[in-house]
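Note sheet for the following structure.
For chain A:
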Amino acid sequence: LGGSEDTLTVGFVLPFTGVYSLLGESIVNGFEQYLDEQGGEIGGQEVETISRDTEADTNAGVSATRELLVESRSDVLVGPVSSAVATAMMQTVENESSAIWLNANAGDYRLVQDGCLPYHFRTSFNDWQTSAPLAPWVYENVADNVFLAYADYAFGQNSKRFFGEAFEEAGGEVVGEVGVPLGTDDFSPYLGEIENSGAEAVYSFFAGSDAVNYVTQFHEFGLDRTMTQTGSGFLLSEDTLPAQGQAALGKFSLLHYTPTDQSERNQEFAQSYADTHDTRPNVYACQGYDSAQAFAMAIEDAGSSDPDDLAGSLNGAEIDSPRGSFRFHPKTNDPVQNMYVREVVEGSDGPENRVVDTLEDIDLPTWGCSID
Partner candidate 1 sequence: MSELTDVGGENDARPRSSSSRRLTVDSIETYYGDSHVLFDVSLSVGDGEIVALVGRNGAGKTTTLRSIMGLTPAKSGRIEKDGESIHGLDPHQVRKRGISWIPEERRVFGGLTVDENLRLAAHTADTDQRERIEEVYDRFSRLDERRTQKAGTMSGGEQQMLAIARALLGPETDLLLLDEPSEGLAPQIVKDVESIIRELNEEGVTVLLVEQNAEMALGLADRAYVLETGEIVHESSADELLADRSAMEQYLGVQ
Partner candidate 2 sequence: MKSVMNLAADLKTAIGIGETTGPIGEQVLSSQGRLAALVVAGVLAVFAPVAQAFEPFWLNILTRMLVFALLALSLDFVFGYAGLLSFGHAAMFGAGGYAAALAIREVTTNALVVLPASMLVGVAVAAFIGWFSVRAKGIYFAMLTLAFAQMFYVIVFTDLPATVLDVETITGGDDGLFGIPLYEAIGIDFTSRLLYFYLTLVLVLVSFAVLVRVANSPFGRTMQGIRENEERMQFIGYDVQRYKLLAFSISGGFAGLAGGLYVPFQSVAQPGLLHWTISGELVVMLLLGGMGTLWGPMLGGALVIYLEERLAGFATWEIILGSVFVVVVIFAPRGLAGTLISIKNDPRNTITHVKQALRNYVEKVRG
Partner candidate 3 sequence: MTQSYTTDPTDGDAEPILSTDDLTKKFGTLTAVDGVSLEIPADRITSIIGPNGAGKTTLFNLFTGKYEPTEGRIALRGDRIDGKEPHHLVERGLVRSFQINNFFADLTARENVRLATQAPYTGFRPRDFLAHHRDLDVATESANRILERVHLSNVADETASNLSYGQRRHLEIGISLAADPDLFLMDEPTAGMSPEETRETVELVEEIASDITLILIEHDMHIVMDISDQIVVMNEGMVLARGTPDQIRNDERVQRAYLGSE
């Protein structure tokens, strides 16, 4: 079992079954790719990984967390995918105080606001980042007024609120909004509402199968003819684009990583990922990869696996990521990073995202958290 002196134990608390399992697997793939690059060792110590399935279910997530911390004595937790699971994990991570936590996907800002946990580092993004910065860009480049359509749960609600506020601040007008229950199959009633609003553009937050249904039906109902679709990057990501097909073309979204990005660092990463997995990396793989980088950097810098030392090393540290380098915000441990506006265009094998603009130097809110 883990926890012995000369091995490091990495605990993946991720969904491996259910609708999010692809995300879980991608994060693990990314993480392991970095380990392979390092010959399986970090700081001269062997690394053991243990996976526990969260099934994207809060209770399963809590149990998995506890098991990884208590039974497996993990030195670091990597995960989860869902913010609800992450929120539920906070208490346990804090109680145990035995490992740092590299949050490789869950983006809810309240993890910072309510948690403000020194062990918590986001190697991914927060929901403010994938929504607010897009607003001024849309106002300048696309439309003066927007309609907001979002999946009616915490993440969707946060995203549309951040975007809406930022859009109005930029001078635009929000003409209406509609919340759609998670797991909706037929969007036609909502599309009607969107169409009737007469807005020039729509900002949407949907993910997974909702994103597939929304985007394709948006196209089928002919809304493309009169309005421009924008959204957070999950609306049009690598895992949904194949199913969205032609319907995705011409739509804009904001994300911190784009696999087709031409930077050398990314090409290298993407190439070696494709060599092992036969597919392009997605944003989750990048987040996994960066989690591994962050962990390695912390271990090497701190020279021990004591969680307080590791946390101290990572706070404010800079990671050389395929997405472009980013650093952990000293007050919140959230990643300070470039955001990319992308447009879906016809690529060599099907529609793909192409970066049309890079938003740099974005100042992150801290929501009252002050770790340092």
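One rule holds for everything that comes next: a contact is a pair of C-beta atoms (placed from the backbone, for glycine too) under 8 Å apart; a residue touches a chain by one contact, two chains touch by 3 or more; residues count from 1.
The candidates came about this way: all candidates are chains of the complex that A comes from, given by their letters.
Just so we're clear, the structure is a prediction, and the values are computed from it rather than from any experiment.
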| item | value |
| --- | --- |
| Complex partner of chain A (touching, any copy) among 1, 2 or 3 | 2 |
| Parts of chain A lying in touch with candidate 2, wherever the complex brings them together | 16-17, 51-53, 55, 57-60, 62-64, 66-67, 70-72, 83-84, 87-88, 90-92, 114, 153-154, 182 |
